[in-house]
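Sending over a structure as structure tokens; questions will come in a sec.
A single protein chain has been omitted; all remaining protein chains appear in their positions.
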């Protein structure tokens, strides 16, 4: 033979639950009833929220908002495979993941409403704030996982990135570290087929994104990301491997962004309604519902009360968001350093004076008390 | 079957000429005599140069110098597979590659002797200056190849990177572009087993570096980099594929850095003499010599006259280097912009005045005329 | 007909591409989508996907490939989608773009343009309202341009593309649709390195660039009502600076306020202030004052108007200078 073969790899895809609700019995993780119902509830809740948030933006009551419509399984399920002390680092399109871990949705609204007080996660959780420059968190997540490994803490770090983001050099350096040091890190590539207007196939000539794992000595797998059971199984196994010290995983979860990139985008400029329609048929929420119904775990009465409850919960979150008093501009000076240096003390005082001037000219009315640590 | 297989890949290795000079007849590219002798001559010449340059540094007659001892095949052979209008972008450990394309070695000495005038390539060649921050040229090379493709120019771009450098994010972004746009680019990973003190196996958990190509839709192959025939065959084929519009290749040429990282390094701090010894036995120059001798293309008389000529040539280059008059400090202001802005005109005038002061105080003697374009 | 900044730049790009087939555009979403601000709208349709190229999401790749394309002999105009993502490309900018001509003794030239939006005040998300010009103006070998009117935007983008050296071209996003003006239809060049006298005045010089020029003009209007005559200088090019315009205005009025959006410490305003004091000290009636962003990150958008200086802050600084 002319050439010596050094190594071989095949990239595989995990599918358990088909769009019509039928299930591959051999692969069904047979999750407990509570887990399934909780998962479904969260997926429905976030879908209700997502639609409302979109409308709020269209009514001018919210800033830019990134919809997750269609990605409910990849958003909700992974977080449910973690313990609170595991690190979770979603992307900016990550309100679902945070929500699954207990974040109140009012905080998501505050954030996208332009209020820094929206960055608030439940105490006790190891949730980390996402990064806006995409991919820049990926090396940080390697560091979080590394910390756990070095301190013999059984926690893992799970993070997300988009298909587009897998092109960033940060991905390469993060996976190089994760693979080299066998870090307990899980990288979920949420392949929703689009990076704004650039389709997956123009992002990389790699046949799948999962196969990139091979170049780092990491585990790689493609998963049907609209299949909550497959996502649950793949993530749980990746978490287990990580806890056993077997290193990082790259899970390419194939899903679809049914909405615009964000509310600032108009997806009709670059993709066909037919493509979107075809993906609507693969709906992750409906699919799980069919499964639950087939298992006799769910009926239409439960569905309508869930929808009612979800609407009420979301209304409450919106009300909490909209009744939050405006932030005091001085807040921005809080929490920049553990103790404020002289120039920030000066600058804050200057802003305080400017605000007083604006108040005296009635350009600004009464301000709520300043929040945060200063100095 | 539980999982659907989406794609498969195996990474292979090309070896033609064994360390003992025996050859795999089926794979032997049967290069013409002149090609073989030219290749061998260049490899010997650069080895002679390398040893002399190292000694010059030890004698204080040269700045930091990066030896290429042991990497003669990967340095010399690829350049010989190119046409002058093909782009060649070596690394800082790339004097062999430039030399194979006709660069005078005095320029390498000037460069490493701290003189910017050392950056000089033969007219008509598309040689590009290397980058010192490793890997930062890789995306640029994609751009060079892209230029050729867009202008329907049959040229290709060939570049080098080290095993260590394959960890940089630039590699990822460059290959993503090269793969996506099917660029006529050849990336030679000169895996010499060390990145200063970090061995290949601590650089990446990837079994080979060649297999990374799979993640970009690029062609990947490991090559015995001490085997001039294998390097020639692999590079020629990659160049041919590129010219045919079949996209980029990643060739991991496995070789070994027999010397220190540079003259500023002491490799005995981090690796064993046994390891080095084992690699000495795989010498690329000796191996080619054995092949030539077996083919009756070479004898000891030719060898000693080649060595004599090489020594003389190198001596001449050293003499040219050492007799180059010192650079005029004003040179540094040349060629910064197509036309110099006011602040550089001012600053250059200030330096000129400072130099006059130094001359009048006899701290600086007569200066050669300034070179380069200013403004 | 009045057009806005977006249309003006679009027109400039189009005409530059019509004039020279070596000019090509690349970046994220610049093709089919016409750019997230629609600056490249319609250009892929006119020039094809080989000249208006949607790239993978990889900024170093975009800029590094542009360097290669430029050295190859083309005239790449690349776009970084938002100012906040420029730090990712500083490696190419600092290590290569501005150095290659000199490093190669003139053999490799890098006639590329790096376009990016600039500044705040459009209620954009986090990291989308940055003013990173100081990272560029400290970097040798490049030019830095930032128009504040449609007319200059068109003339400067054409000059930037024709320039034999690399140009970083900032587009004040608050002005994309807000700044309107008459723009000649034919291609024309606005010189790089020349400031614009945006308003003549005699009591004090307001020096500024980008969207802040309009804030200064507003301040000048209000000051006028108070009987204070403020001159407004729009730098247009930050590197190389139009030192003559700056010093002659400073020396004429004897008083200077510099207004900008970036964190003030180490900003380009510091360089300007240093230069003016160094060269015109005896003509000054008071120290030059800088009005800039605070030395903290730009907050989310509900507070951005308290971060970016407004006319109120400029006026306050003017009064402090006048009462020195």
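The first chain written gets the first letter, and so on, giving A, B and C; residue counts start at 1 in each chain.
Criterion: contacts are C-beta pairs under 8 Å (C-beta built on N, C-alpha and C of every residue); 3 or more make two chains touch, one makes a residue touch a chain.
Source: prediction; values computed, not measured.
**Student:** From the list A:14, A:44, A:68 or A:148, pick the residue that touches the absent chain.
**Tutor:** A:148
**Student:** Out of A:119, A:276, A:297 or A:313, which is the one that touches the chain we can't see?
**Tutor:** Touching the chain that is not displayed is residue A:119.
**Student:** Please pick, from B:87, B:111, B:146 or B:256, the residue that touches the omitted chain in the full complex.
**Tutor:** B:111
**Student:** Among B:195, B:213, B:253 or B:318, which one touches the chain that has been omitted from the display?
**Tutor:** B:195
**Student:** Against the chain that's been left off, what residues of chain C make contact? List them.
**Tutor:** Touching the chain left out of view, chain C contributes residues 84, 87-88, 90-91, 93-95, 98-99, 102-103, 126-127, 132, 134-135, 137-141, 239, 262-263, 265-271, 273-274, 277-279, 281, 286-290, 295-297.
**Student:** Touching the missing chain, which residues of chain A?
**Tutor:** Residues of chain A in touch with the missing chain: 87, 116-117, 119-121, 128-129, 131-133, 136, 138-148, 150-151, 157, 169-170, 172-174, 176-177, 180, 332, 334-338, 341-343, 372-373.
**Student:** Touching residues of chain B against the unshown chain: what are they?
**Tutor:** Those residues of chain B that touch the unshown chain are 63-64, 92, 111-116, 118, 132-134, 136, 162, 164-165, 167-169, 195-198, 202-204, 264-265, 269-270, 326-327, 329, 331-333, 336, 343-344, 347, 351, 354-355, 357-358.
Assume only the chains that are shown with their structure count from here on.
**Student:** By mean C-alpha position, what chain is farthest away from chain A?
**Tutor:** B
**Student:** Just how far, in Å, is the C-alpha centre of chain C from the one of chain A?
**Tutor:** 35
**Student:** Report the inter-chain centroid distance for chain B and chain C in whole angstrom, where each centroid is the mean of the CA atoms.
**Tutor:** Going by mean C-alpha positions, chain B sits 39 Å from chain C.
**Student:** Which parts of chain C, given as residue numbers and ranges, touch two or more other chains?
**Tutor:** Where chain C meets two or more other chains at a single residue, that happens at 55-56, 58, 60-61.
**Student:** Could you pull out the residues of chain B that touch at least 2 other chains?
**Tutor:** 169-170, 172-173, 176, 180
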